[in-house]
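Structure first, commentary second.
Every protein chain of the complex appears in place save one, which is left out.
Chain naming follows the written order as A and B, and within any one chain the residues start at number 1.
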Amino acid sequence: MIDDALAQAVSLLASTVRLAVPLVLASLAGLFAERSGVVDIGLEGKMLSGAFAAASVAHLSGSPWAGLAAAIAVSIALAMVHAYACITQRGNQVVAGMAINVLAVGLTVVLAYAWFNEGGNTPALPDPARFKAIVLPLARALADVPVLGRVYAGLVSGHNVIVYMTVALIPVVSFAVFRTRFGLRLRAVGENPHAVDTAGISVAALRYRAMVACGTLCGIAGAYLSIAQGAAFQREMTAGRGFLALAALIFGKWMPVPAVLACLLFAFADAVQGRLQGVSLPGIGVVPVQAIQALPYLLTVLLLAGFVGRAVAPKASGIPYNKEK
Amino acid sequence: MKGELPRWVDLGLLPAVNLLAALALSSLVVLAIGVNPLAALAILVRGAVGYPEAWGYTLYYATNFVFTGLAVAVAFHAGLFNIGGEGQAYVAGLGATLVCLGLDALPGFLVVPLAILAAAAFGAAWGAIPGWLQARRGSHVVITTIMFNFLASALMTYMLSNVLLDPTYGSPETRHFAPHATVWKLTDIAARFGFEAPRSPLNAATLLALAAAAFVWVYVWRTRAGYALRTVGANEQAARYAGIDPARTIIAAMAISGALAGLMAVNEVMGSQQRMVLAFTGGYGFVGIAVALMGRNHPVGVCLAALLFGALYQGGSDLAFEISTINRDLVIVIQGLVILFCGALENMFRPALAAFFARERAAA
Partner (left out) sequence: MEGVPALALAGVDKSFGAVHANRAIDLSVAQGSIHGIVGENGAGKSTLMGIAYGYYRPDAGTIRVDGRVVEISEPQDAIRAGIGMVHQHFMLVETFTVLENILLGAEGGALLARGEAEARAGLARLMAEYALEVDLDARVADLDVGAQQRVEILKALWRGARILILDEPTAVLTPQETDRLFALLAKWRDQGRTVLLITHKLREILAITDRVTVMRRGAVVATLETARTSQAELAELMVGRRVLLKVDKRAAVPGAEILRAEGLRHVDARGIERLRGISFAVHAGEIVGIAGVAGNGQSELIEALAGLKPLAGGRILFKGAPVDPPGSADACRSARARRIAHVPEDRLRMGLVASFAARESAILGYHDDADLGSGPFLDPDATRTRTNRLMEAFDVRPRLPELRSANFSGGNQQKLVLGREIDRDPELLIVGQPTRGVDIGAIEFIHRRLVDLRDAGKAILLVSCELDEILSLADRILVMFDGRIAGELPRAAADERQLGLLMAGVAAAA
């Protein structure tokens, strides 16, 4: 009985982790953009284009690493379009983000349709072209050890390489933002770009660099969806995860660790939802799946409205930098 | 003055140049697929306006885009970016459906106006809540409207699959509305007078769209409330100084914006489908953004841009049908590029044009 509950819990948490990875990556991507002063509602589009590029190249080359590289390259390219519009042309950042999203939806399907002729999807990838689960040393041997061993085998071990990369990235991003020169400048430019400019630092170059970081992480997130978690690109396969990641970023008040925790919370809700379908909870009855799906969005709305805590965006985000003002 | 352009350039030439840039890039995509862009364009134009049915479809699509484009434009004049048109239209469908299904014991001249009002009211509410949250609680309307799109989607999926579902169908959709509880299609009207109109979903909602455009023009530029709306949009401090309540104005603007987006449901649910189906909004709410940007947030511009997008959607279907390697989603690529060039990059060509006209003036 207890054994059973433990198995349930381990499997629930393991799927939470798997669902959280793209959110965490996109959320940290958004952190770089928004901390630099570029509002990014285009995470979704960058991720989607990354997913398509990864699946296409992995299919053609047979190598997941080539797929990952392509995803990063394409996502950075879109981030540069976004950056050019927002930074160089001082365009409306929300509009630019929207353009990226719409463009990505259209372009991925049109190209997939023309190149692979599978109705807007890419062909299913064979295992060697994907990032497969890695069984950590001793995981099998320890699988029967009560509690710790099972947690090790079921939760710590058995994920693909992008999952472990993401776990490693969290402290790295946190350190970079708070303890490095780049991070100091990044945080400054999102609050007061004039201060950065007069301190002898190029506002535009700094923001472009932040957008490269943003594109890189979105690319990895996209690759995760199509060649690690999934085995092909499907149309609109990001399914709103970019916006969910943005919500998590806001929920985490634009700080790396809290944003990651928010991603885990949202992913947990997602994992639970799959298991709750049709299950009647004591005292509540059957919870509609849609209610759980809506939960992250509802929470974000409540947070932004100050009903649960308060989130203050970087002051200069959304405003194009203009010296003369 | 700095970068000031002649009015016709600012309102006509610059948007045209931006549009051309978007179309030029789109044709590169077509070329990449291995299709001759000019041939594709010819099919597209013929598909959009080349035969009577095509006109019907083009106008039917354009009607949706007029509503959602006006919604974005009105919010824009209040300094708000409403990207929740999709969700507002979706929830508005619920309002229309509830009346059309629940009150169809009433005669048509009552149930149809009531359903239209319900669509507007539901859309208005779904827009006003983010407006209220921005005005009174300081949450940003862009993020909130995005969230509300997802909330609308969850709500409607639940309603359609649990509450309004017609059990005789396999898919989540309602039963057909009673014939008197629908908006007349052109084919029906023509049949009544003994003609045969080309088959298309075109219906009387198109007239409603034109009326909505006229309303927006009068409201924004010819009323005191519109003056207040534009003042809040241009300078909130000045509005407060002028005794205009920015909060009230923002909520009102978002309500009007939501209502306009909501009227799209009249065209889709009451006119074209005559029942409610899952995801009937089909992304048309987002097209409104491109339409408003291209139409420079002016009702006339919005109508023209909506017509163009209507033609693209209709022509795009024909194009996908005739050339097997081209997918209908090419239209979405064009839409994205239009948002990019007419919106985010709207001023990219401005310096060049300004320099050109400055030279012209100097020469004159």
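Rule of thumb we're sticking to: contacts are C-beta pairs under 8 Å (C-beta built on N, C-alpha and C of every residue); 3 or more make two chains touch, one makes a residue touch a chain.
Please read all numbers here as calculations on a predicted model, not as lab measurements.
Trainee: So one chain is hidden, and I want to know which residue out of B:Gln88, B:Thr231 or B:Asn297 touches that hidden chain in the complete assembly.
Mentor: Final answer for the missing-chain contact: B:Thr231.
Trainee: Considering the whole complex, which of A:Ala29, A:Met98, A:Ala188 or A:Leu264 touches the chain not shown?
Mentor: A:Ala188
Trainee: Can you name the residues of chain B that touch the chain not displayed here?
Mentor: Here the touching residues of chain B are 1-3, 222-228, 230-231, 234-235, 237-238, 240-246, 248.
Trainee: In the complete complex, the non-displayed chain touches which residues of chain A?
Mentor: Chain A touches the chain not shown through residues 179-185, 187-188, 191-192, 194-202, 315, 323-324.
Please note the rule applied: only the chains that are shown with their structure count from here on.
Trainee: Averaging only over C-alpha atoms, locate the centres of chain A and chain B and give their separation in whole Å.
Mentor: Result: the chain centres lie 30 Å from each other.
Trainee: Which bits of chain B are touching chain A when the two form their complex?
Mentor: Answer in residue numbers: 29, 32-34, 81, 83, 133, 137-140, 142-144, 146-148, 150-151, 154-155, 157-158, 162, 286, 289-290, 293, 325-327, 329-337, 339-340, 343-348.
Trainee: Flag every residue of chain A that touches chain B in the complex, lowest number first.
Mentor: Listed in rising order, the residues of chain A that touch chain B are 39, 41, 81, 85-86, 89-96, 98-107, 109-111, 113-114, 117, 120, 235, 240, 243, 246-247, 250, 288, 290-291, 293-294, 297-298, 300-301, 304-307, 313.
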